[in-house]
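Here the complex is missing one protein chain, while the rest keep their positions.
This part shows chain A:
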Amino acid sequence: MEPSQDQSTIKLGEYIVLQKGNFMKIHQLSKNSCVMLGRDKIDLTSIIGHKFWTNFKMVHKKGSKREFELIVCDKSESLLNLIDKDVRGTDNRDIWDDGSSQLMSADEIFKLRDRGCSGQDIVGQLLENSKTFHCKTEYSQQKYLKKKEKKYFEYVVVLRPNIRVIAQILFSKDPQKVLNLRSDTLSQIVTAVNLQPTGKYLLYENGCQGLVTAVVLNHLGGNGRLIHLYPNLHYQKHAVLAMNFQQKDLDSFISVRLSSFLKKMFPDSSCKVSGPSVGNCKLIACENSNDPQLESSGGLSSSEVINGGNTHECCERDEDISPRRGCLNTDDTEVSTEEIDPAHEPPTRQFIETSQSSQEQKLEDSALISDGCKRKSSTDDNDAPSKKSKWELEVDKAVDILSTVKADGLIIICKEYPIHLINRLIKLVAFSRNMVVYSMYQEPIVKLFCELKLRKDVIGVKLTESFLRNYQVLPDRTHPEINMSSSGGFLLTATVVSPEDCPS
């Protein structure tokens, strides 16, 4: 890849990843940008223009205790060189923790910190005042220092966001906010749908901050097409923004509201999509008695006993637990909400435009409104206005694309029970192409499995879950990590085929 644009330098207006010890945070770099890392406020002005992976040291700003600026430093010094190679114990028989092994009080430690002492100095003092450190084995000295390092570490590395890091940050921050979509499952979506860079994919995503949209755009690399459908009011795009996509990548991207798209794509069907009035629940209610396929699959319900009718409730409850929030909505989240200085916003990234400051992402298709023209209510869709607004043109484009040649794959990631949506969209998928549905819960996807099994136009319906275990690899101390993620969600995959019988 010969990037025409320099991708190795930290630039104003772009998203960056800050890494401090094991902690990572996504942040958009604005003019006079500051970021909170834990309780520390860090001024990022100085990092602009440096290369990614540069090590920065946090130094106290004059006259302030918890405010830091960053200066370039050679290599992050590690506390591990404080290990006492000469004095150390062989085992822990002489260590008796009576709570008094540390002679310094917490207060004294805080004072050191507030006086602007470096982490190295603080830990040095801690060691001097520890009765037991020198009796510890080398391993536990190491362990102790690692722990202190976490607490007092004052080096920051700036990384360029990529899909791996973004997925990791979003998942570890709050798995619920990405529907428990763990990186292994996410990676399996890409292969299961046979994501060819030159292909044309149809995606409905609701509830994981644009993560899957970002993954698909990343893998298309500006070659194929992504037709991205989003529910009525919400277009979550945090992950998409954080990727710093170039215009070339975004050329593949057509983002349209589900209801507008369906209305245009299937004009003669009386599809009702729940509007904002339905409240929080975004369950899509397509009622269509003219559609034989819908009827046949709707009526068959061998597994009805499991979930019959409960999905709705499920959805609503879920909403309560994790209130829908715009991707840029942050109080305590890892996302910075600072407004971009318009002068520095890359002119190419048209679809980011409006919502930067809108905390409440009551998205008025903000993606598509760039020229200030307000979208009319969707009921006017068919009125054929003489001059079409931008979002209408997008819908036209999406419909055009799918009317000539069908999609090479369908991906559905959502909180809702998607059977009606699938019944619709499956008709837009070419034969011998795959569909993938993700659910964070097992029960609804098992029900979906049963419903799809009855269809004649899909084969190879498969339900999987995945398991991911990380390891600590250290000399003589290699073992699985103590904690692991217990669920990464469930994937249903299937291949769309011709429902016709073979010619004899």
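We take it that contacts are C-beta pairs under 8 Å (C-beta built on N, C-alpha and C of every residue); 3 or more make two chains touch, one makes a residue touch a chain; residues count from 1.
To be clear about the criterion, contacts and distances are computed from a predicted model.
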{"item": "Chain not present in the shown complex, as UniProt names it (candidates \"NEDD8-activating enzyme E1 regulatory subunit\", \"tRNA (adenine(58)-N(1))-methyltransferase catalytic subunit TRMT61A\", \"Vacuolar protein sorting-associated protein 11 homolog\" or \"Geranylgeranyl transferase type-2 subunit beta\")", "value": "\"tRNA (adenine(58)-N(1))-methyltransferase catalytic subunit TRMT61A\""}
{"item": "Among A:30, A:141 or A:183, the residue in touch with the chain that has been omitted", "value": "A:183"}
{"item": "Among A:137, A:162, A:176 or A:389, the residue in touch with the chain that has been omitted", "value": "A:162"}
{"item": "Interface with the unshown chain - residue positions in chain A", "value": "1, 7-8, 51-53, 162-164, 183-184, 186-188, 190-192, 194-199, 218-223, 302-303, 305-306, 408, 430-434, 442, 446-447, 449-450, 453, 459-460, 462-471, 473, 475, 478, 490, 495-498, 500-502, 504"}
